[in-house]
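Contents: one structure, followed by commentary.
A single protein chain has been removed from this complex, and every other one stays in its place.
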Amino acid sequence: MFDLNEVSFRYPDAAALCGVTLSIAARQRIALLGANGSGKSTLLRLLDGLAFAESGTITFNGKCLTSAQFEEEAFAFDFRRRVALVFQNPDVQLFNPTVFDELAFAPLQLRWPNDEIRARIADLLQTMGLAHLAERAPHRLSEGEKKRVALASVMITQPDVLLLDEPTASLDPRSRNFMIEYLLDCRGRRTVITATHDLHILEEIADYCFVLHEGRLVAAGAPNELLADEKLLRETGLVHAHRHRHEGGVVHSHPHDHHSPSGAHRHS
Amino acid sequence: MSSRSFLERSLASFVAIIEQAIVAEEFARRDGFLQKLDPRVKLGGFLALIFVSVATHNLAIVAATFFLATALAFFSEISLSALALRAWLPVALFTGVIAMPALFLTPGPALIRAPMITANGLRAATFLIGRAETAATCALILVLSTKWPHLLHALRALRLPRAVIVVLGMTQRYIFFLLRAAQDLFAARRSRIIAPLDGRTRRHLAAANAGVLISRSLDLSGEVYAAMQARGFRGEIHTLEALRMRPNDWLALTLFLAVAVTLFWVGGH
Partner (left out) sequence: MHIPDGYLSPSTCAVMYGGALPFWTFAARRLRQSVGSRLVPLLSVFAAFSFVVMMFNLPLPGGTTGHAVGMGIGAIVLGPWAAMLAISIALLIQALFFGDGGITAYGANCFNMAIVGSLVSYGIYRAFAGHSPLTAPRRVFAAGCAGYVAINVSALLAAIEFGIQPLLFHDAAGAPLYAPYPLRIAIPAMLVGHLTFAGIAELIISAGVVAWLQRAEPALLARSAPNAVVTLGKATASGRESLRRLWVALAALMILTPLGLLAAGTAWGEWSAKQFQDPANRRAIAAASFQTEVPSRAPAGLEKLSTLWTAPFPAYAPPFLKSASLGYILSAVLGTGLIIAACLGFGWGARLLAARF
């Protein structure tokens, strides 16, 4: 589905990605692992056609993602319907006056008929348990609700590919479980690419992982293989070396430990 | 001076006031007369009343418009104390201060001799205060009785470009974001400063915080743009036209306009 060949990308002041080559098949569940600043968010943006590779190529179903390609309206609409990105910060993503408008935004841009939009929204609000929030202002919701609305706002187009940037960051255990359940549910039906540094959820959300470090792809493999490679995790900043010794055994700790439900250290 | 900088204090109270002003749908949720109407009818109706109050040359008409608006509020379960607090009092204070000198300064036959008040002065001051009060009351009732998203839809009926409506909606939304950010900035700096601040430091603080905010605003607009693009935004704005006029709405609109025209006509010139 996605093929990346020697992709590099620079921000004005620093390199973000450097010679990344990888491919992602349809209906795979992928995790992009890396510490903050490793380039995983940038990679998501490149995959979503929000930024374009400076060198190297990214293809989606054989079509090269370039700004020229997105000028073509038919391609742009098709791509935007099929590939959806959930931003890490819901305050950025939720910019409409009500939850209803939020869900209507994408289909409206894609010129769907209004009656169909209404029907779809009603349906999705039900299935995602958001019906009671339809008239509310998104910025007045709790973090967990915001994240759910953000997810719903992209699921409305029933995308084939779902890109998620730190979907569980700053969520309480209940919302976090909802998110994980939802991603489990996508198994075998959608391509899900999740950028995260939350190792606890890895095995549930991904079948295969890529590890990024300082803009380079440094490892790839199944979740259990990578989690077993302590040296790799330490070198890429996914766990801290000095916080390893706990009574009764080794526990990987990392910046999001305090968000995890108790007993979630299942990989240790 | 308390340890909380007064910049921060004013911001904190502002956040509260703004939330109250913009988001509190306290009155818009009630089941009153105005709440049942299509927002476009209310918008058209109240704009007509505001126009009458500003355009008429007859004080009685200004007063009639004022009482009509107040009656509408009363039948829409909008408390008069809310109107008093948010429109009548501030306008009376502000415009009152400005209108007062007109009593003495406007040339014309004297009404009272001791401090010389002229009839024309009294009339001028009454006009100024009456119009300002009436227009402010109408505008406030419109806003209080209408949910913000509905008001946005209604503005579309004024033939404002879609982009303007969308920008308005997003502005309202990001005002909160930036206000919170500003509050956090002041709080963060306060936690690092123990001594009371002199005016100069506080000015520096305000400028620095405004600087941080401006740079955050630019980042934020870039991010929001990406989020819009990601969902298919290509520069053209499309919105759902959600409103439908019912017979009652047409009736109310006719009544509103008939009253406005009558008032204007009765007032004469």
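Per-chain numbering from 1; labels A and B assigned in written order.
One rule holds in what follows: a residue touches a chain if its C-beta (ideal position, glycine included) is under 8 Å from a C-beta of that chain, and two chains touch if they have at least 3 such contacts.
The model shown is predicted, which means the values in this text are computed figures rather than measured ones.
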| item | value |
| --- | --- |
| Chain not shown: contacting residue from B:Ala157, B:Ala206, B:Leu243 or B:Leu257 | B:Ala206 |
| Sole contact to the chain not displayed, among B:Ala163, B:Ala188 or B:Val261 | B:Ala163 |
| Hidden partner chain, touching residue among B:Leu85, B:Ala110 or B:Val261 | B:Leu85 |
| Contact set of chain B toward the excluded chain (per top definition) | 6-7, 9-11, 13-14, 17-18, 21-22, 47, 50-51, 53-55, 57, 85-87, 89-91, 93-95, 97-102, 104-108, 119-121, 123-125, 127-128, 130-132, 134-136, 139-140, 143, 151, 163-164, 166-168, 170-175, 177-179, 182, 199, 202-204, 206-215, 217-218, 220-222, 224-225, 228-229, 233-235, 237 |
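Just so we're on the same page, only the chains that are shown with their structure count from here on.
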| item | value |
| --- | --- |
| Chain A and chain B: spacing of chain centres that average the CA atoms, whole Å | 41 |
| Touching residues on chain A, where the partner in the complex is chain B | 45, 48, 50, 73, 76-77, 80-81, 84-85, 87, 89, 91-98, 101, 104-106, 108-111, 114, 117-118, 135, 137-140, 153-154 |
| Chain B residues within the chain A interface of the complex | 23, 147-149, 152, 169-170, 172-174, 176-177, 220, 223-224, 226-234, 238-241 |
